[in-house]
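A single structure is presented below for examination.
All protein chains but one are shown at their positions in the complex.
Chain naming follows the written order as A, B, C, D, E, F and G, and within any one chain the residues start at number 1.
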Amino acid sequence: MNRESLEKILAEVHANQMSPEAALSKLENLPYEDLSFARIDHHRSLRGSLPEAIFCENKTPDQVLAIVNSIRQSGTTVLGTRLSEEVFTSIREKLPKEAKYDKVSRTLVLKENQEKDLVGNISILCAGTSDIPVAEEAAITAETFNNKVERIYDVGVAGIHRLFDQLEKIKESKVIIVIAGMDGALPSVVGGLVAQPVIAVPTSIGYGAALNGLAPLLTMLNSCAPGVAVVNIDNGFGAACMAHKINALSNA
Amino acid sequence: MNRESLEKILAEVHANQMSPEAALSKLENLPYEDLSFARIDHHRSLRGSLPEAIFCENKTPDQVLAIVNSIRQSGTTVLGTRLSEEVFTSIREKLPKEAKYDKVSRTLVLKENQEKDLVGNISILCAGTSDIPVAEEAAITAETFNNKVERIYDVGVAGIHRLFDQLEKIKESKVIIVIAGMDGALPSVVGGLVAQPVIAVPTSIGYGAALNGLAPLLTMLNSCAPGVAVVNIDNGFGAACMAHKINALSNA
Amino acid sequence: MNRESLEKILAEVHANQMSPEAALSKLENLPYEDLSFARIDHHRSLRGSLPEAIFCENKTPDQVLAIVNSIRQSGTTVLGTRLSEEVFTSIREKLPKEAKYDKVSRTLVLKENQEKDLVGNISILCAGTSDIPVAEEAAITAETFNNKVERIYDVGVAGIHRLFDQLEKIKESKVIIVIAGMDGALPSVVGGLVAQPVIAVPTSIGYGAALNGLAPLLTMLNSCAPGVAVVNIDNGFGAACMAHKINALSNA
Amino acid sequence: MNRESLEKILAEVHANQMSPEAALSKLENLPYEDLSFARIDHHRSLRGSLPEAIFCENKTPDQVLAIVNSIRQSGTTVLGTRLSEEVFTSIREKLPKEAKYDKVSRTLVLKENQEKDLVGNISILCAGTSDIPVAEEAAITAETFNNKVERIYDVGVAGIHRLFDQLEKIKESKVIIVIAGMDGALPSVVGGLVAQPVIAVPTSIGYGAALNGLAPLLTMLNSCAPGVAVVNIDNGFGAACMAHKINALSNA
Amino acid sequence: MNRESLEKILAEVHANQMSPEAALSKLENLPYEDLSFARIDHHRSLRGSLPEAIFCENKTPDQVLAIVNSIRQSGTTVLGTRLSEEVFTSIREKLPKEAKYDKVSRTLVLKENQEKDLVGNISILCAGTSDIPVAEEAAITAETFNNKVERIYDVGVAGIHRLFDQLEKIKESKVIIVIAGMDGALPSVVGGLVAQPVIAVPTSIGYGAALNGLAPLLTMLNSCAPGVAVVNIDNGFGAACMAHKINALSNA
Amino acid sequence: MNRESLEKILAEVHANQMSPEAALSKLENLPYEDLSFARIDHHRSLRGSLPEAIFCENKTPDQVLAIVNSIRQSGTTVLGTRLSEEVFTSIREKLPKEAKYDKVSRTLVLKENQEKDLVGNISILCAGTSDIPVAEEAAITAETFNNKVERIYDVGVAGIHRLFDQLEKIKESKVIIVIAGMDGALPSVVGGLVAQPVIAVPTSIGYGAALNGLAPLLTMLNSCAPGVAVVNIDNGFGAACMAHKINALSNA
Amino acid sequence: MNRESLEKILAEVHANQMSPEAALSKLENLPYEDLSFARIDHHRSLRGSLPEAIFCENKTPDQVLAIVNSIRQSGTTVLGTRLSEEVFTSIREKLPKEAKYDKVSRTLVLKENQEKDLVGNISILCAGTSDIPVAEEAAITAETFNNKVERIYDVGVAGIHRLFDQLEKIKESKVIIVIAGMDGALPSVVGGLVAQPVIAVPTSIGYGAALNGLAPLLTMLNSCAPGVAVVNIDNGFGAACMAHKINALSNA
Partner (left out) sequence: MNRESLEKILAEVHANQMSPEAALSKLENLPYEDLSFARIDHHRSLRGSLPEAIFCENKTPDQVLAIVNSIRQSGTTVLGTRLSEEVFTSIREKLPKEAKYDKVSRTLVLKENQEKDLVGNISILCAGTSDIPVAEEAAITAETFNNKVERIYDVGVAGIHRLFDQLEKIKESKVIIVIAGMDGALPSVVGGLVAQPVIAVPTSIGYGAALNGLAPLLTMLNSCAPGVAVVNIDNGFGAACMAHKINALSNA
């Protein structure tokens, strides 16, 4: 409830243009939709700068479908993440035709009709081939939110010349997402080479002492390079949201 | 070594304006200063957007002094963090007069002569009174880098109306730093209310299952609100660097 | 062995109404039933305020059946938790007809014949759709113990207006169960808004740094709001037992 | 902001008894006091059922004094926890004369003038002598909130007859707080013997594999006895708040 | 290589009854058999008091068969633990007919021909029905090593009268094995009631904060009752070995 | 409450030799002494085989003194562990003259008057010089309980010939305590060489990845040698209690 | 980019034998191949002493095939590790005929045509039969890099005479790899007996407190024997790389 809307309602009540009961009800009916098992937050794109996305893991096919439809009807772009191929296949026919599913990143996208120009430039780096599913979740999320994305994959520090070769391209971005598993060393190296904010994403790639991604997570939190912030393990979506918010600022 | 300088050197060699030996030596003499125990990276403010800062913990008074002087002579602003009052007192007289030490945040600042206008607007929130030292490290770091800072302290979620009262002020910022110990719940709540990027800082405030800050760190990494990224426990400096880089983008 | 029964037995021995041998045997034959692999504690509903429930995970279908029948014969309500659909299906035909199985919460209920009025009011909140199975385990457990339950689902802090809309309804309860995974921030926010005792249940929903529920568990243990106590990860049953005991007190 | 007050304000605006500006300002001026480093939540005793308490660890003597005075002036009872003897001694003379400091539990209490009758009955058990400081923090907190407290100390499971001897007394309580370090087994045993809700408090007493209280914390979270909920390690204050809320319900 | 055999060899060399070369070769040929992938330690029953047992997890069916045969040929009892039903079925026909497989404990036993009297008395307690597989691994191991075993199952502390009823029987043992998952509180209670050494076995039964058995393991290591020692999670075999060694001592 | 005493009381009541009231009171007055902050368990040496020992850490000097005197008056041996030199010095003059304090192990012993013959033979091995304080706590505890002790120190596996040289002496014991920090490998090696039960004690000696004793604790729990059981980190007292109980069995 | 090549390029530019543009392009075109999802580092065998190996876990069959072919075409030896039998079977027919797959170690090898003499001597020890897959990964890796390997398996410390019997053979190696799960004690014992560098490899063999290999990892990091260094859990490949580098040095 922001100041302006409150001020406006109060003024209308004062001017007898609105009854106290109507005001009360207005203040109470915040714009979300109750599906009984979920309360879709249609308000989010007004309140923040991001549409509601669907985290599909742990949801039944029916729940996914119902939420997709609810968002779809409000006219905004739909983004589903962590949608397994099995669940997608089971609901495929009930989805609108324009729905695009990507196997590698396990994302589902239904874009709004009117195309917008992609803006800014988000570089997405990953250290190894096995990190690509997380990188693609980030890339598709960012593109769905109308950001221009530069993919730069398999540039891990064990062969650091591969990174240096791409440095100029990287330096043209507004914000950089750096994804790595195992030793998670790439964000520290990148952070020391560039002026842009770096969003580090640890992945669960690795074995043994990688501890399902805790090792690169700790590495990144302890980065010696200033200007590096971290999101959850394998959270390509979260990194893209953060990058989108930063990119939006620099294009405002 | 960037493309332009390499191109220029090669051109000069080709034009016989520079000998191969001179070129070789030039390429090798990168701009840092070797103090034998430390290699001051004067190059950083060119390479990135941040001056070299001194992390004073674990350094002897003599090491701190030598690094301060080395940076000072290169003409840039000096920022020392985690400088204990004991060490500061022991080197106080050997420091330039304009050096300002702040007890609460344990920072030391020597600003460049020419004053620059503060730009942008970084809101710094903290959940409780005990989080203030970390908040002040962030605030002083950000101000030292010429950012305008809005301090909003003691607005933890257990009395959430204190936060809502400040919401409009918060929404005027370009980027928001949210600092909390114990349950670390504040960034999730703030992240759900604003459009700006949120940088979350867990603190070591708490006891028992707070595990010296691991509990709020995990909370923040798992934030349900998109657009939240996290730095190390008690790392007010790192949060300010990230915020500065984002603020710089939006003012570019 | 309580004071009264001891006193009575001793008096009867003294009055020669009972032989020492009979007394000894009486004191030894405490009321439980030995199924060789399990000792059913029929005494519990006398001793405490809760009937024996069956934790079905790790039990064979035969063991579940035998325990169900043993409890059933003692005439009390039967509650089985964590009963997988596979095991239920395999024993379905051997169960009494009135047995009700719920897929979502994986509970099995055989209520006593005489209906009792539901009393009190336990609000059960959960942060997201994926937390519903735990919430339903709590709800069905509480209802099986004759408590009136108010379900308020998908009101996580990332869209906090959804919570505020339900606040009045929540404030009418005697005790509140708050269930959340990922950042586990909801109990802190609720605990700061209400006068009732809050029982917090972390769930294993999340990934990466959620550490299978350890992250929200730690968050909840560190809650800044006083009057919040915590049960094990995904332990909807335990939360309902605690809530039932509190509700019973306030209705005594 | 509850429904009634909002309704009342809106009605007054409608009736021209209040200007929109006054209404707006009223809605914004929530009842807390801004000490710049802290926002005292005078509203809490209205909103919940507990007065604001001061967690003194990590606060400077001046901060403690200022908060004590702020609360004192609002006329309510003051409770400070984790106040070290050093800090207490340094502010002793500036405190009101009726302030009572208890060394063992490190609590500071300034009761309201009018004495209220103690109600209900909270049993506080601890397993060993070393757990007494936590038990006393719980006991003094509960008494400060006008609860009658029964102290039953040093009844750990390694000499279980000591517990059984006290069982009748324990069974007369409305709610039971059980405090234990090391193996943390006491709440499970008590929880299996009584009908009341049990609040378990792990302590940091122990060494080695006690992991500063993590071992008994885990024990208690895994309690086989239903109706046991847990608070943070050494959190006698939190347990007393929960017990007070439950006791208040049963006396309402 | 023990003193007597060395002494004897040296004496024979001195008396010219053995050549130095023969002595050297004798000292080198220690009694084990090299299967290339395993070195069967036939010497163990001489050296210690336990026959070689086969830990079958992670071994291929062929490896299990080869080791069983190698031990079998040396004439001693064969005990295989953690042998899955699948592997057993696949090698069933190639095993000697007298081989006995037990599904619950997943053990395989081939006893020596001559029957020995069972000696001593080892009580094996477990807290819940789900702990029985571990209890049976301990029981069958102990019986295979000729110990008399008393099984006392499902006597967890949440219904402590079930334990007290069995106390006399328990007190007749030489050594007691106590097995529990979840809160792992049973060994502390038993250890406080008896004079015998108690071997505690945590199990992986439980969920969430049970951390796959780490919680009861920590509980047991922190037992307040003196005279309790602990083995690895689910290690019924190891507990039985320890108990056998103690029982053997008391029967020596 | 054991069977015989219950039987006897019931018989006396039946024979009119005791009134029901007297019986009731007798059954309630179990033999412990209530010091208000501690309940001394004089019953333990009857119930189990060990006198009550005082764990002095976290106890005030006054508490230690009061408990020492309470045990002393019951005529049994007093053993205090983890008594810091500071506390000992502060109560020295109030202690009986025959009290012996040992700095290295931080133990206090007041033996009963009548000397008993030391029996059995407990070998106590430690891996390094730094483990001696724990070894001496074990040794003095065992001696106080009338066990003959063989000390074999600094025989860690990194110079394994030092161990082999002592092997015969070790093999003469009834039970072996093996103490080690850092890699904690010694119990596995000893357990593979001897027939006796081995009690393993991890110590907090080491640094970094020794994790304050967690590393050797884990090593010992995973020992490949059967017949090894483990006690808490630095718990020399607990190992001696277990060894004493085993030694007592073999001398019964 | 090493000094010589830079010097040479600069000299050619200076001598007008190369244009600045050509030089620039040369410096930029570092020798790796971009497969879009992977950047094959053909340069590694020049830069370091090891060919590029393929970590096949988490790679699709197509990705594995493409990388194998890319390396194959550059003429060097191909080593694939952690290649599951399923993936191998699915690409078998598209692989060159000389490709050798080993089930136990899950490695794929395509050796260069010209046979080189095996040099040096790397001993590979493992503690138990279940550690053999890791040992074989190490052995095949080392052999693929032309090292002579001595396999010494199943020599764990619980039957230490099996190790001593092999000691002479072990002492003939240049470097020793020691592999163990569970208690991980073997490297400490070996490290105390030999002069060679020891590379310790913890395995995930074990259960419960073995924590998937963390227990032996910690044991090895805390080894009391100097001259032991450790690689990741189950990392036979990494151990062999380190051993190869050391062996190469001693044969240089």
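Definition applied: a residue touches a chain if its C-beta (ideal position, glycine included) is under 8 Å from a C-beta of that chain, and two chains touch if they have at least 3 such contacts.
Note that the structure is predicted; figures quoted are calculated from it, not measured.
Trainee: One chain isn't shown here. Among A:V134, A:V149 or A:A185, which residue touches it?
Mentor: A:A185
Trainee: Pick out which of F:T60, F:T76, F:S90 or F:S130 touches the chain that's been left out of the picture.
Mentor: The single option touching the absent chain is F:S130.
Trainee: List the subunit B residues touching the unshown chain?
Mentor: Residue positions of subunit B that touch the missing chain: 1, 28, 30, 32, 36-39, 41, 43-44, 55, 57-59, 63, 67, 202, 204, 212-214, 217, 232-235.
Trainee: Name, in rising order, the residues on subunit E that touch the hidden chain in the full complex.
Mentor: 3, 6-7, 10-11, 13-14, 16, 19-20, 23-24, 27
Trainee: Go through subunit G and note every residue touching the omitted chain.
Mentor: So the residues of subunit G touching the unseen chain are 2-3, 47-50, 53, 168, 174-175, 192-197, 199, 217, 221-222, 226-233, 237-239, 241-242, 244-246, 248-250, 252.
Simple rule for what comes next: only the chains that are shown with their structure count from here on.
Trainee: Can you list every chain in contact with both subunit C and subunit E?
Mentor: Per touch definition, common to subunit C and subunit E: D, F.
Trainee: Between subunit D and subunit F, what distance separates the C-alpha centroids? Give it in angstrom.
Mentor: 38
Trainee: What parts of subunit B, by residue number, touch at least two of the other chains?
Mentor: Answer for subunit B, listing residues that touch two or more other chains: 3, 158-159, 192-193, 208-210, 221-222, 226.
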